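A protein chain is absent from this complex, but the other protein chains hold their places.
Right, chain A next:
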Amino acid sequence: MNQETELIQPPAQVASKAVKGEAIIKVIDMHKWYEQFHVLRGLNLEVSKGERIVICGPSGSGKSTFIRCINRLEEHQRGQIIVDGIELTDDLRNIDTIRREVGMVFQHFNLFPHLTVLENCCLAPIWVRKTPRKEAEQIAMKYLERVKIPDQAKKYPGQLSGGQQQRVAIARSLCMNPKIMLFDEPTSALDPEMIKEVLDVMIELAESGMTMLCVTHEMGFAKTVADRVIFMDQGEIVEQGIPKEFFGNPREARTRQFLQQILNH
């Protein structure tokens, strides 16, 4: 773990692009249950435009469920989630609008295996944004260049390595020109040597001023790009702070225990 941390250290700290006072995501006292099981217990969070947030915590702490609530892949039962001024309710139109503005990258990439890389990137712009195909392809090529795999555009996902697939997944989300990007453990399913290429793309994205919420165990990444690190345990936000304080001087005992476990091995 330490070795990888050093690999992505060089750009000391990516300058913050957060615009204070302009909350693009507001989560107010949000609860979620799976049947009887109380997964999320009263979460409160405000994310400013351009802010980069890393969410960490032990497995089962509800961090994935939390960010999946933000584009309504999961429903919450109590409290409010307001994204870009629109509240997430049962209203399908609101959900559609928000999903157009919020991109998501999954642990297992979830590329469409029956479509080429280029078609993967063009599908949503064509069918959701009604972009002409030629234009959609140009945009897709632009983002494929940004994630450094324009030469793979005609291939199928099954022909690519895990790292390449995840970069395609990032490009696919960017093609929708989202205002917010959610990352759900984007490097957890990757071989160690492929983690760096994906993190590099994410760092570059952070530099461009994208609002990012990222569930990850890559603490090096958190130190480099995060404006704020959030630690969750048992469905609650236990502690949050800027990386320097969070890693240097954690206040809560649970945070200290967690950091010890993932940093010292």
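We take it that contacts are C-beta pairs under 8 Å (C-beta built on N, C-alpha and C of every residue); 3 or more make two chains touch, one makes a residue touch a chain; residues count from 1.
Note that in this section contacts and distances are computed from a predicted model.
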According to its UniProt record, what is the protein name of the omitted chain, chosen from "ABC transporter permease subunit", "Cell division protein FtsX", "Bifunctional protein PyrR" or "Glycine oxidase"? "ABC transporter permease subunit"
In the full complex, which of A:85, A:158 or A:248 touches the chain missing from this view? A:158
Decide which residue listed in A:16, A:48, A:71 or A:187 touches the omitted chain of the complex. A:71
In the whole complex, not just what's shown, which of A:41, A:100, A:142 or A:254 touches the removed chain? A:100
On chain A, the omitted chain is touched by residues 71, 73, 96, 99-100, 102-104, 106, 108, 110-114, 123-124, 126-135, 156, 158-159, 169, 172-173, 176
